[in-house]
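Other chains dropped; remaining ones untouched in position.
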Amino acid sequence: MVAVAARPPRVTGRRFRSVTLGAAGLLGFALVLEVAPRIGIVPIDFAPPTSQILVTLADQLGQESFWTALLRTLGTWANGLLIAVVAGTAVGVLLGSLPLLHAATATTVEFLRPIPSVALIPLVIVLYGPTVRSTLVLVVYAAFWQMMVQVVHGVVDVDPIARDTARSFRLGPWARVRYVIWPSALPYVMTGIRLAAAVALILTVTGELVIGSPGLGKEIDNAQQSNAVRVVYALIVVTGILGVLINVVIRQVERRVLAWHPSARAEAVVR
Amino acid sequence: MLEVRNLHKVYDGHGRRVTAVGDLTFTVPEGQFACVVGPSGCGKTTLLRVLAGLLPATSGEVSVRGTPVTAPPKDLAVVFQEYGRSLFPWLRVRANVELPLKAAGMGRAERRKLADEALAAVGLSDVDNAYPWQLSGGMQQRVAIARAIAYQPKVLLMDEPFAAVDAQTRADLEDLIRAVWQRLGVTLLFVTHDIDEAVYLGQRVIVLSASPTTVAEDLAIDLPATRDQLTTRSDARFTELRGQVYARIQKVKAPASEGAPA
Amino acid sequence: DSSEPSPAQSGGAAQPDKVNAGVIAILDVAPIYLGKEKGFFSKRNIDLTLTTAQGGAAIAPAVLSGQYQFGFSNAISLLLAKSQNAPLKVVCNGVNSTGAAEDFAGLYVKPDSPVQSPKDLVGKTVAANTLKNIVDTSVRASVKKDGGDPSQVKFTELPFPEQLAALQAGRVDAIFLVEPFQSAAVAAGMRKIASSYVDAAPNLTVAMYFTSAKLAGENPDLVARFTEAMKESLAYADAHGDEVRDVIGTYTKIEEPVRAKMTLPKWPAEINRASIDALADAAVTDGLLTAKPDVAGLLP
Amino acid sequence: MRFLLRALLAVGLPVVLVAAWWFGSAGSQDFYWPSLSTIVDAFGRTWTGAMFTEQVFPSLWRLLVGYLLAVVVGVALGVLIGTFRSVRSLLEPVLEFLRAFPPPVLVPAAILLSGIGDRTKILVIVFGCVWPVLLNTIEGVRGRDEVLSDTCRTYRVTGLLRLRHLVLRAASPQIVTGARQALPLAIILMVISEMMAANEGLGFTVLQFQRGFQIPEMWSGVLLLGVIGIVLSLLFRVAERSLLGWYHGQRAGQREW
C-alpha cells in the first residue's frame, strides 16, 4: 500500500513552467523599460533603455572594483541579516510566548521602530565612524524589527489545540519552541526572512551610499555625483538581481521546510 | 487519583456567558477506569481540560494524584476530542508519537520501540512515515491514541477517542485500552457518547446532567474484570446496567429538551 | 612657501601619523588626491587615507567624534556649525570660484525660458541640491545683484543628477549646477543666466577643510603639517590643470571627454576671508542664521 | 483593574528608560549627544504652532494616504498572486527585483515619472511599505485551511462573497501582520521621501536640523517620530481588535493561564 515513489514528473513540469513564467515576467519588464525611453515616455538621457544599462553592466562586470564592492556589500548584507534574523527570532519567540513581557515592551518598541535609519546616521558615525560597522548597525536595526514582528505574530498563530497538546504532555520550554512554536510560526518566519533580506540589502546599499563605507552603495553614490547615469542604473539593476537571487534561495529553503504546510500541500496532491 | 470538588466553570467573552459546569464533585481512586457520559455540550470536555490543567476553574478545587492542579500534572496524557488538530502537521506519524517521549528525555532506541508498539497496537504500523494530514479521520484518531499509550501515563484522560473509527476497529481499540489500563494500572477518565461502550469498558459510569452540569448518576459497574466483546455484551448484568444508564440519561435529558431536536 | 619639507618636525619620523580625511567624491577635492599622489603628505610624515561620503551628514560627525581627523565641507555648513557652537575649526582653504564669468558652477534655464536674467526668477522655482545652504544663498545673491527681490524666489531641493531632467520636464524654472552636471546641461542646450558663486562674492571660497577643536588643541603640530601639505597641494593643483583632470578620473566616474572639457574651479592656497564674511552676512539676511557667527573664531 | 494593569505595563518600561536617559545624559557636553533636558527644551521650542501645522500636518497627511494606499494595493495584489499560481510565477521575480531597490536611489526615478509634488512622495511611501502587506497577504491566502476552501466550493460561495468571507478573512491574521509591519515603515519612508525634492515636511525639517547642526532640534524631531509611531500603533490596535476579535478569541479562549 505504501511505496516511496520518485517525484511525479508533473511536479517538475510545473516547476519548469513556473521558471519559464518567471523569466517571461522579467523579460517583459525589461522590454517595457527598453521601449519606454525609446518612445519618449521617459527622457532617454535620464532613464537609459535596458539594452544600454546591460551594456554598461557588462562593462562593470569586467572591472575588479565592481567585484570588490559587490563582495563587500554581500558581506555586510549577510552579516547583518544573520544577526537580525537570529536576534529577531529569539526576541520574537520570547515576546510572543510571554504576553506580559510583550505588553511591557510594546510602547518602547513602537517608539523605536519608526525612527528612520537616516536619523541614526550621525549617531552610529559618532560611535563607529564611517565604517562597515556603522552600516552593519543600521542594517541590523532595520531588519531586526521586520523579523521580530513577524515572529511575534507567528508565535501567536499556534493552533490552540496543538499548544494544549504540547502542554498536556509537559513539553519543556525548549521542546515547545522547537517542536510546536517554531514550526507553526515558520510560515511567518519565512516571510520575515524574505522581508528582512530585502530590507537588509536596501540598508546595506543606503548605508554605503550615505555613510560612504565601501560597497555597491558607495559606487552608486560616486556614479551619481559623476553624472554617470548608466552606471547608476547598472548598479541598481545589480541590487535588483541580488534581490531575485536571494528570493530564489529562500523559496527553495521554504519548499523544504514548509512541505507540510497547507500552502505547499495543496500543490503536491495529484489532481 | 482524581479529585473534583465543587467545580464550577463559566465561559465569558465575545458577548456570551455560559455556565459550562455547574457544580461537580466526584473522586476517581487511583487505578480506576471511570467512564463519563452526558449530553452534548454539558461540559465534559471542559471538565477534562480543567483536570489536565489546561483551563483554570472559575471556582472549586481539582487535584490529580494529591496535588492541586495549576498546570498540566506530571504523567498525565490527554486524547483530545479534536484529534485532527492535536497532531502536529509538520511531524510525521512516528515523530508525533515519539515527541512526548523525547521531551521526557527518553533515549532514541527505547522511544522507537514504544512508538512502534503503540502504532502496531492501533493497527497503523504501515503509516509511520506519513504526515497526519495524509491519513483518514479514523487513522488520525488512532495516532492520537497511540501517542497517549506510548507515553505510558499514570493518568489518562480520553475525550471520545473512538468517535471516528468503524465498529470493528472500535471494538478492537476498546479491548486495547482495557489491556493497557490493566497492564499499566493507570487512572482512566473516559468520555464517550456510547452507553454500551461506557458500560463495557468502565468500572464505573458517571452520568452528567445537562447544563448547569452536576453528577446525575454515579454507577458502579460490577461486571467481571476480564471482559470480552461477545460474552460480556451478551451478559444479562450488562444489559441491566446498560438499561439503568440509559434510563438515567433519558431523565437527565428530559428537562433540557425544550430546545432539543424536533 | 612650503616647498621646503621638514620631516624632522614630527620628531623622529619613525611612524608616520595616520590621518583619515573625509571628502566628497566631487572635483572640488582633486587637490588633496593630487597632493597625496605627489607625496606632499607623506613627506610631512602623514599617512593619509581618503574616504568619500555622500555629504556633511556623515563627515561632520565623524570628524567631531575623532573618527576622521579632517573633513571637507562647504562654507555655509561650517558657518551653520559654528553658529550652533559645534567644536570645529577650519584648517585651510578648500575650493574657490573662478571669479570669472566662466565658473565651475552656474544657474541655468531652458533655452526658450522667459527668464532672461536672475531678476526674472522672482516668483519662480529654483532647484538646489540642498536647501538653506550655499546654493540658495548664492542664487539669491545673483537675483539681488540683478535688481530682483531675492526673498520672492522659491527653492526646492533636488539632487544635482535629477535637476536637468526636472528642468527639461518643466518641473522647475531654473537649476543651479556644478561640474560635471554643468557640462551636461550645456550639452543639452540649457542657457546660463548667472554664475552665482561669482555673484555671491569675488573669488568666493566655496568650501574648506576643517578639523575638530579638540584635535586642533591637542595636536597643533599635526594640524600645521596637514595645512602645509594642503596648501602645497592646492597650489600645485591650481597650476597643473591637466594633472587635476587625470586625478579626478581616479576617484570619480566622470567620463574622460567630460573631464577634458569641464571648467575647473580655482584652488588658491589661502582662504578668502572677506568672501566668508560676506557669506555670513548674506546668510543672516536670508534668515539661514539668526545672528552672525564668530567668523574669525572659525577660521584659522 | 485589568485596564489599570495594562496601562501600567504600557508606561512602566518607558518611564524607566526615559528616567535612565534623563539622568544618564544630564550635563552632557557632547555635541551629538545632548542631554535629554536640552532635547525636551528644543522640543517645546520647535514643535508648536505654525511648525506643527505647516510641517507636520502635510507629512502626516501624505503618510496616511500612502499607508492606506499601500495596504489596499498590497492586499489586492496579494490576493491575486496568492490565488493564481501562474500570476505568482509570472510576477514574483519582477516584484523581488523591484523590492530590492533602495528607496533613496528610487526617489530619482519616481521624480522622473511623477514630478516633485506630493504624488511622488506618496508614491515613495507606497512603494516602500507595500511589501510586508503584499508578502504576508500572499502567504496568508495560500495557507488557508483546505476544509474551509472546500466548504466554500461545495456550497458555491463564489466571487465577491468568497473573497470577503473566505479569502480575506482567512488571510486576515497575516494581512494584519503585514499592515503592522508597514506602519513604522511608512513613517520612515515619509522621512526618506522628504530627503529629496522637498521644501516642507517633518522629515525635511529633521534633515534640515541635521544639516544645520541643530542637534537638539534634530533629536526632538526623532522624538516626535517615535511619538507618532506610538500614537499610530495605538490606533492600529483599536482597528485590529474589531477586525480580529474572532482570532484572538479563538486563540485566547483556551489560554487563560
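Should a chain be cited, it is by its letter among A, B, C and D, assigned in written order, with residues numbered from 1 in that chain.
The working rule: a residue touches a chain if its C-beta (ideal position, glycine included) is under 8 Å from a C-beta of that chain, and two chains touch if they have at least 3 such contacts.
If you're wondering where the values come from, they're calculated on a predicted model, not measured in any experiment.
For the full complex in this file, the chain formula works out to A x1, B x2, C x1, D x1 (one representative per kind shown).
Heads up, the rule we're going with is that only the chains that are shown with their structure count from here on.
The busiest chain interface, judged by C-beta pairs in contact, is A-D. Chain centres computed from CA atoms place B at the largest separation from chain D.
Chain C and chain D, compared by their mean Cα positions, are separated by 38 Å. In chain A, the residues that touch at least two other chains are 43, 46, 118, 122, 126, 161, 164, 209-210, 224, 232, 261, 265.
Multi-chain contact residues of chain B, defined as those touching 2 or more other chains: 49, 53-54, 71. In terms of which chains touch, the assembly is arranged in some other way, matching none of the line, ring, star or all-to-all patterns.
Pairwise, the chains that make contact are A-B, A-C, A-D, B-D, C-D. Residue ranges on chain B touching chain A, taken from their complex, read 49, 52-54, 71-72, 74, 76-78, 80, 82, 85-86, 88-91, 99-100, 102-104, 126-127, 129-131, 133, 151.
Considering their complex, residues 6, 9-14, 17, 30, 32-33, 85-86, 89-94, 96-105, 108-109, 112-113, 131-132, 135-136, 139, 142-146, 173-174, 176-177, 180-181, 183-184, 187-188, 191-192, 195, 203, 206-207, 210, 215, 218, 221-222, 225-230, 232-233, 250-251, 253-255 of chain D touch chain A. Within the complex formed with chain B, the residues of chain A that make contact are 1-2, 159, 161-162, 164-165, 167-172, 175, 179-180, 183-184, 186, 260-261, 265.
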